[in-house]
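Other chains of the complex are left out, but the ones given are in their true place.
Going in written order, the chains are labelled A and B, and every chain counts its residues from 1.
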Amino acid sequence: MSAVREALDSVRLVDHHCHGTVTADLGREAFESLITEGQAWPGVSPFDSPVGVAVRRHCAPLLGLPRHAPPAQYLARRSELGWREVQRRFLRATGTDVFCVDTGYVPGQITTPGDIAEAAGGTAYEVVRLEGVAESVGTAGVEADAYADAFRTAALEAVRRPGVVAVKSVAAYRTGFCLDPARPSDAEVTEAARHWLVRGGRLDDPVLVRHLLWTAVDLGLPLQLHTGFGDDDIRLHRADPALLTDWLHLTAGTIPVLLLHCWPYQRQAAYLAAVFQQVYLDVGLTLHYVGPARAGAVLAEALEITPFRKLLYSSDAYGVPEFHHLGALAFRQGLAGLLQERVDADELALPDALRIARWAGRDNALRVYRLQTDGQEDD
Amino acid sequence: MSAVREALDSVRLVDHHCHGTVTADLGREAFESLITEGQAWPGVSPFDSPVGVAVRRHCAPLLGLPRHAPPAQYLARRSELGWREVQRRFLRATGTDVFCVDTGYVPGQITTPGDIAEAAGGTAYEVVRLEGVAESVGTAGVEADAYADAFRTAALEAVRRPGVVAVKSVAAYRTGFCLDPARPSDAEVTEAARHWLVRGGRLDDPVLVRHLLWTAVDLGLPLQLHTGFGDDDIRLHRADPALLTDWLHLTAGTIPVLLLHCWPYQRQAAYLAAVFQQVYLDVGLTLHYVGPARAGAVLAEALEITPFRKLLYSSDAYGVPEFHHLGALAFRQGLAGLLQERVDADELALPDALRIARWAGRDNALRVYRLQTDGQEDD
C-alpha cells in the first residue's frame, strides 16, 4: 500500500453532506430502487451498472461474502444480518468522525443524525434544508405579505436548534440556476407568495427560490448547494454551477457556499472555487455512482485548478449505508491514487501530498463549519 | 492479448447506426473530403489529424501495406484494389453481424443496405430519416392543413417497408434541442407548414421539427437522435442531449430513444440513460474521429454512470468503409482496455466484464430493435 493511501486510510473523515438510511430490511426491489438515481426497470437491474458492480465488489466482503458476490447472495446475506447490523458495519468501515446530515429529504422512515452517530461511533451535525422550511411555512398557512417574515423566523428557529451547522438548498431541482441574481423586493416576494400559497406544492417559484437563497445569506451559516446531476427531476444544463457567478459576485464577503456533487461540471465548480473566496466544492454522490474505478479520474478533473483548501469530502449517501462506505472508499482510493502518482513522478512532495489528503478529507470541513473535535486537530 | 479483448474480438457486433459508402474509386481530394467533418483545406490535410493517423495505422495493413503507410501509397493501393474489394475487406474485418443503415443522407452515389450486407457477409436493416420523409412530402406538394396527415401517412408507409427497424431525426442540425417540448397543436402545425411549404428547402421550422419528433412517438419504433458533434452545420451547444430532458419526461413510457455520438456531451447522455428508462446511448462517429488512441478515454466517460444495458455500439461510418473498420476496432480496443483494466485491478469480475462487453457490442441492440439472429443469442 502506498504511503499516501496509508495516510488517507488513517484520516478520520468529515462527511460534510450525507443523509440517513432506511430503517427496514430491504427486498430486492426496494434495495435496487435505492441504488440508482433512476428506477429498477424491467430487464435493467441497477446491479448492472457501475455502482452495482462497486457494491458487489466492495460491500460484499464487509458482509462476510466473497468479492463480486452475486446480487441474490448479497441481498440474502444482508437480510440475514438485519439492517441495523448492516448499517453498523458500513458506517464503522467509513472511518468517519463527523457527519453533517441533511435531514430535509425524508420520503420514508430513515435514520436520524443521532442514529448515524451512534452506529458509526462518531458525531453528527444537522444541515437544514431550506425548501422544507419554506414549504412547512406554506402548509401551516400564512398571508402572502407575511410569508417573508414567517419564513425567515422559521429558518432562524431551525438553524438555532443545537447541532445545526449549515443550511442547504435544492434550487437546482426547483428552478435551476438561470435566476435573476438580485435580492427580490418585498413586493415581488409577496406577489410570488400569493400565487404559490394558493397553488401549493413544492417551492418552485423563481422569485421565492431567489428569496430563499438570499435568506440563506442572512442566516449567516454555510450554504450547501446541490449542483450537477441527481434524479430525473434535474435539468442538468441548468444545474451548471457556473450559472451562479452573478449571484456569487453579489454575495461575496458573506457566507461560505459549498457546491455539492458538481459532476459533470466539476471543472466549472473548480473555476468558481479558484476565483471566489467563499466557494468550496465536493464530488459527493458522484464518488459512489462512478465507483472507485472512476473516482480518481473525476477527482483529478475537480482538482485541476482547485485550491487545496477548497476541496471537501462528502458521500451524499442516501438510503443505504453501502453508499457511505463506497463514498469514503472511493474518496480515499481515488485521491490517494492521484496524489501518489504525482509523488511518484516527483511532481509533488510527499509531505505536501499528505497535507492535501488531510485537508480534503477532514480539516477543510472542520474549518468551514467551525467544528471542534477531540481527536485530530486542524493544523 | 487480454481475456476481455479476446472475448470482445469474437463478439459479432451489431452496428446499430451507420451509412453506406461511396460507390466509386476515390482520388486524394475526394478521399480526404470524406475523412473529415470539415473539408480538405489548403495546407491542412485530413491525413494530419487523429482520424488520418488511425487510417494509416489500422487500415493500411488490410490493404497489404505496412502500418503507418504514407497517404500517397495508401491511396494508390486503394485505387489498385478498387472500391468493391476495399469495401469488402474493411466490412468483413469489422466482424459485424447486423447493420442498421440510415438511408436518409445521400448526397452522392452510395451503397445500399443490401450492398453492405452482401459485402460484409451480414444482415442489414434500414433506419428511416424522418426529415427526408417530411421534405419529400413538401416537395411533392401538399396543402398546409394537410401536411400533418400527409407526413404521418408517408412516414407510416416508410417504416412499414420490410427491414425497417427504426427512425432517425437530425433535429440537432436543424434547430437544436432548445425546443418547446410539448406536442404542437394542429393549428400550429398548419401555420408553420404554410410558411415552410412556400419557402421550401430543408425542414428547419421549430414547430415542424417538434411535430416530427412527436410523429416519431406515434410511429412506435425506436428513435435515433443525432446529438453532439457533426459537421459545421451543428451548433454544438444546442446539440447537448441534456436539453431534451423535458421532452423525455413528456414521452416517457413510449418509444426507446437512442442518443447517437454524444461527444463532447457523453456524460450528459450517460445521465439521461441512467434516469430515463427509454434512453440509450452510443459514441459512434466519435470512435473513429478520436481513433483507438482516445476511444477508451471517451468510452470511460460515457460509462461513468451508464447502466450496462444502455450502451450500444455504432460506427456511424459514412462514405468510406475505413470508418466501419475503425469504429469497430476502436470500440473493441477501447472497451476491452477499460474493462480489462478494471478486472486487473479487481474492481470488476471477469465474467461480468465479458457480459458487459457482449451486451454493449451486440445484445443491447438486439433487444432494443427486437432483432432475431441465427447466431449468438441474447442471454
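We take it that a contact is a pair of C-beta atoms (placed from the backbone, for glycine too) under 8 Å apart; a residue touches a chain by one contact, two chains touch by 3 or more.
Treat the numbers as computed from the prediction; the structure is a model and nothing was measured.
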Since all chains are copies of one sequence and 2 are in place, the complete assembly in this file amounts to a copy number of 3
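Here, only the chains that are shown with their structure count from here on.
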Expressed in whole Å, how far the mean CA point of chain A lies from that of chain B is 37
Residue positions on chain A within touch of chain B in the complex are 36-39, 41, 43-44, 46, 48-51, 53-54, 56-57, 67-68, 229, 231-232, 234-237, 263-264, 289-294, 297-298
In the complex, the residues of chain B that touch chain A are 240, 242-243, 245-246, 248-249, 267-268, 271, 274-277, 300, 303-310, 342, 345-349, 352, 356, 367
